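Only one protein chain is missing; all other protein chains are in place.
And then subunit A:
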Amino acid sequence: MDPECSRLLPALCAVLADPRQLVADDTCLEKLLDWFKTVMETESSLQLLQDHPCLMELLSHVLKPQDMSPRVLSFALRLVGIFAAQEDCFQYLQGDPSLFVASAASQLLVHILALAMQGGASGSPTREAAAWPVCAQKIVNHVEESLHSKATPQVTQALNVLTTTFGRCHSPWTRVLWERLSPSVACLFERDPIPAVHSLMDLLLSVARSPVLNFSACGLWEMLAQTLNRLSPTQAGPLALGTLKLQHCPQELRTRAFSVLLQPLACILKATTQAPGPPGLLDGAADSLLTVDTLLSSKSTCVGLLCQTLAHLEELQMLPQCPSPWPQVPLLGAAVTILRLCDGSADPSSSVGGRLCGTLGGCVRVQRAALDFLGTLSQGMGPLELVLEVFAVLLKTLESPESSPMVLKKAFQATLRWLQNSHKTPSCSDLSADALLFLGELFPILQKRLCSPCWEVRDSALEFLTHLIRHWGGQADFREALRSSEVPAFAHQLLQDPESYVRASAVGAAGQLSTRGLQAAPTSPENPQAQQGLLMDLMHILSTDSEGFPRRAVLRVFTEWLRDGHADVVQDTEWFVATVLQAVSRDLDWEVRVQGLELAQVFLIQAMGQPSLRCPYTVGLPEATSPSPHPEFLQTLCRLPLFEFAFCALLDCDRPVAQKACDLLLFLRDKTSSCSGTQEVGDNPSSASVEAVLQRWREGEQGQLLGDLDPEAMLAILRSLDLEGLQDKLAKSSDHVEKSPQSLLQDMLATVGILEENEADCY
């Protein structure tokens, strides 16, 4: 701890210990804890406590039952946790109604239990709990008593302490702990209703993940299996997923858990399929826990259970622990069926199916979850008929006037995933014939969606279009399908959309279309204006749009065009760069300015080559000198004026701009180092502060105004700047001084007793 902080600490402790003093705000206390943690990384906590008796005084004072504010109490507890000392006050603290204090208390208990066992467990690790250190015994007794309590909050607390313990401590003593407490835990399952179900499940999973327990011996698997049977389908879902995620778990239990997750979808299939239909889910399973009647007992139960199930299966499919074989076909069937039930296109063959239709019809929640799941299922594909059904249901959703903006967005995402995966057939990389047929139907719908009155829909449609072009813009069939639609023209029109988000997406889409030569008016040799028109449109957006998003989007497109050698840019690159920089230098959005510098850098790299790598191991080796740039190019830089732009950006009030400018100028200096310069600014090259140099130039000391620089003067300024120094300064966050511990302690002390009015204020 530095001396200044040591000096300030006693006064601060006194303030904290005094319940009459208002502590500035709890962020200060949080930051104070952060600081103690950092200090403890390098100093021993015992030493710290000895050197600063004020800390011990504060802790022992605060932990006495008195009128102490919960925030200071919670702070003190966590500080104690950090110091891993003092265990007198658990009982008192465990009863605190505030979750945050209680959570701090249970963290502390676990710390202490672990510490006590670590210190005392030198003997046989499996020795009787009765021989454990007194302090550990006390904690275990307390936990055991709490488990038998009739009050659910107390049971929850105890379970949470245990969950944390088994999650954190993997020493052999935890086995003894589980042996001792598992009967009490098992008792909880006999109660009706089961108390603290979520915490109980967390505990079982935490124990199951522990590497030191021998599960078959301690009956954990049985307990898990019983729990899965005992809980309601909604409650059992998370436990089933957790079980399937376990590394080591008997196959039988995994099968059981998986069937819990599949049950609701199996129910749906059973209720909607006319016998004899395609194979369902869990056809052979004898003990169906869930009947359709339970599923349909109430709308909210049904909706909740389906959403949860779909989300769990979606998560599961992406995990390495995903069950194999994965019932792809019936799951796909179920997802399609659910979407049909939601959009009303299902043909309810049975009365139960009819009821399902009524429950799920127009249910956006289920629709969203099913579309997400359907998207994930695209990884596994399926038989052709089913894939066609998927495309059909997606088209229906995209077309339906009932679909909400969120549903449409999800439908677009799912569609993209199915398109991407449908061409992954071994034979060709082109879009499949079915996908092309699908696109033929899709484009008119997309066209309609681009004119939607909801900006959300227009925007999602544009994003979707941009992705499509990025993927398939080079393929002849796709190009033809797109060209024969009016989609490009509609996308172009959205450059004038009243909503800035949409304008930005339209810029992206138009940029992509142009890159691929797919713009609205087909460019023929006779009609180059259309193309040139887009460049001018984008320039216009860059210099006049009132919102940052479209301007940023334009720069992204421009940078990409410059990088890829887009025909319009290549035509007159110098004019292009100059015009862009001129617009950017006036921009109020610093991200636009950063992107302007990025574009400038691309321009420089194209002319001067990649930046040389500064590898620390090559020190001493003769550096491969890059050929010195053509003098004419340096003239160009002055004329653009790229140099002036970068130079002014060095002093930008927004740090990332200055940082980027600094990098750019370093690159430039590096590349021009071989150019001989006769003119020097100041006596010591590479030493002048940027501010001073700019000041001198402004004052016309060199008889030249910025902007009228010649290459000689430019190189001279470049060499005179301490760019490395500036780079170091900028690399630090702009508030590193404000974030220092001294600043924190000073602020806390400065606030005591004053500004009561300000404190109550807010935004």
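Here is the rule we go by: a contact is a pair of C-beta atoms (placed from the backbone, for glycine too) under 8 Å apart; a residue touches a chain by one contact, two chains touch by 3 or more; residues count from 1.
Note that in this section contacts and distances are computed from a predicted model.
> Looking at UniProt, which of "Transcription factor TGA6", "Integrator complex subunit 11", "50S ribosomal protein L21, chloroplastic" or "CHCH domain-containing protein" names the chain we cannot see?
"Integrator complex subunit 11"
> Where the complex has a chain not shown, which of A:113, A:188, A:307 or A:581 is the residue touching it?
The single option touching the absent chain is A:307.
> Among A:58, A:140 or A:201, choose the residue that contacts the chain missing from this document, as touch is defined above.
Answering carefully, the residue with contact to the hidden chain is A:201.
> In the complete assembly, which of A:214, A:251, A:546 or A:610 touches the absent chain?
Touches the omitted chain: A:546.
> Among A:14, A:48, A:406 or A:539, exactly one should touch the missing chain; which is it?
Per the contact definition at the top, the residue touching the missing chain is A:406.
> From the list A:180, A:254 or A:729, pick the residue that touches the absent chain.
A:729
> Need a quick check: the contact residues on subunit A for the chain that isn't drawn.
Answer for subunit A: residues 22, 24-28, 30-31, 69-71, 97-103, 198-199, 201-202, 238, 242, 299-300, 304, 307-308, 311, 365, 368-369, 372, 405-406, 409, 456, 459-460, 501, 546, 548-549, 552, 588-591, 653-656, 659, 729, 732-739, 743-744, 746-748, 750-751, 754-755, 757-763 touch the chain left out.
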